[in-house]
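Heads up: the structure comes next, in structure tokens.
Omission of a single protein chain aside, the complex is shown with its protein chains in their original locations.
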Amino acid sequence: MFRKLHEPGAQALTLTIDGVPVRAEPGETVAAVLLRQQTAALRTTPVNESPRAPYCMMGVCFDCLAIVDGVASTQTCLVTVREGMRVERQFGKRSVLP
Amino acid sequence: MAKDYDYIVAGAGMVGAAIAAGLAGQGKRVLMLDGADTDLRAAKANFGLVWVQGKGYGNPHYQRLSRLAARLWPAFADELERETGIKLDYEQRGGLHFCLGQAQWDERALRMGQWQAQAAETGSCIDMLDRGGLERMFPAVRWGAEVSGASFGQMDGHVNPLRLLAALQAAFLSRGGALRSQHPVLDIQAQQGGGFLVHAGTEDHPTVYGASNVVLAAGLGSVALGPMVALDVPLRPQRGQLLVTERVAPLLPVPASGLRQTGEGTVMIGVTQEEVGYDLSTTTDAAVRMSRKALRVLPDLADARWVRHWSCLRVMTPDGVPVYAESTQYPGAWTALCHSGVTLASFHAGPFARALAERKLPDSLEIFHHERFDVSQAA
Partner (left out) sequence: MMREVDVLIVGAGPAGMSAAIRLRAAGLSVLVVDEQPAPGGQIWRAVETVAPTTTGKLLGDEYRAGQHLAAAFRASGADYEPQTQVWQIEPGWHVYKSCAGQAEVIRADQVLLATGAQERPAPFPGWTLPGVLTVGAAQILLKTSQQVPADPVWVVGSGPLPLLYMAQLVRAGGRVAGWLDTSPAGGWRRAMPYLGDVLQRFGEIRKGLGWLRELKQAGVKRIRNVQSFRALGDGKLKTLEYTVNGGGTRQVPAKVLLVHEGVVPSIHMTRALDCAHHWSDQQACLVPDVDEWGQTSLRGVYIAGDGAGIAGANAACTRGELAAIGIALQAGKLTAQRAVEQALPLREQLAGQQRLRPMLDAMYPPRASIFAPSDDTIVCRCEELTAGDIRRAAALGQPGPNQIKSFTRAGMGPCQGRQCGYTIAHILAAEQQRPVAQVGFYRIRPPLKPLTLGELASLDLDGEK
């Protein structure tokens, strides 16, 4: 849905989204990176499994939730990317079982 | 001009709505009066348990009443769902009371044994499960290391308490009842020769209603109303705090006292019992303690997000057992007060409402009269 104005450049780092490596720039949020991916939706709701994507980018809508480094229901618009970060899309009611 | 009703029910919470729905179902003309949106409303903090095990320890009448209510529940839930189309998420597949460590288990086994013996004629409904028994009964659940077992109550179950209240109000309305919100009862005047005039609404602009009977089911609000019709029931508030998580995939198949997974998938954790007067504030301290307790039972919950924390004031009689009474001085004025409005809902909407409709409480309910608190009489 979105594209960067320039390529990440020398400082680029790599994180994985559902196991797939993706390049990102230091200082940007995980939600921003997710909005660049081919799949529009980054989760489905626990109520009716409706597809959702980031809406407000400032932490007041809770639609940007994903699993970040194993922690589910994380507001990705408030998480800054890090080298090696593992991001997974969250579908329906998340499970707390391993 | 005052309107004429057979019954005016003060309070549209779990108790009031059940009674009113029952009365309307008996063909009575009923007006139910509800307070303001931000009034105390104990009915918004029910845990949702339809519970028998351990109820009325030391008071076999209350135990029997709870058992009766639980037996009535399935048919009551069925009828309510069919009538209103509101899904109650009622399940009766038993309930657990967890024990941590051997000492707690031994204590619980002893207590449950005594409890059952107090009403032995009703038959056994408790299984004491040790850790192995718990694991065999629920093989998919990962229990915390300290869990030594649980008492399993065969008659226990749970329901969505908020939908239950909505369904009771909806049934009441579809049975011809009248509901006035934002209309707290301000004054009740017994009339010469029978009947009552009830003033409700705002202080400077009250509406006056007339009825042959008035039922005080206003929870703690009944403290102010009772004396108007010589139904001085001693009540005190007892604070209960509870937590709820985000919706998670199924994890806990049956409810437990203090821990249950709802139909939506949220996990409810509770409940404190605090004597703090009319203080409705929540405390993070209590939240921390409750979460620690829950994690000792289901450690996997550590990853679940806590979404909401609220509190309410239980309607506590001095012995924690319900009060059902008719005013001696003003016949036609009744009261029904308890802190187990969910479990007893089937009883309130059924046999109790029928008794009220006949204007005669059965002898079996005598022991629930509040004169039992009158120490001066005993002396």
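So that you can tell them apart, the chains are marked A and B in the order they are listed, and the count of residues begins at 1 in each.
Criterion: a contact is a pair of C-beta atoms (placed from the backbone, for glycine too) under 8 Å apart; a residue touches a chain by one contact, two chains touch by 3 or more.
All figures in this text were calculated on a predicted structure; none of them were measured in a lab.
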For the chain that got dropped from the picture, name the residues of chain A it touches. 1-6, 25, 27-29, 32-33, 35-36, 40-42, 45, 47-48, 50-63, 71, 73, 77-78, 80
Pick out the residues on chain B that sit against the missing chain. 12, 34, 36-38, 44, 162-163, 165-166, 169-170, 173, 179-182, 243, 245-246, 264, 269, 281-285, 287-289, 291-292, 294-295, 301-310
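By our rule, only the chains that are shown with their structure count from here on.
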With centres defined as the mean C-alpha position, give me the chain A-chain B separation in Å. 44
Contacting residues of chain B [partner chain A, same complex]: 142, 246-249, 251, 264-265, 300-305
Chain A - residues contacting chain B, complex: 46-47, 71-73, 92-98
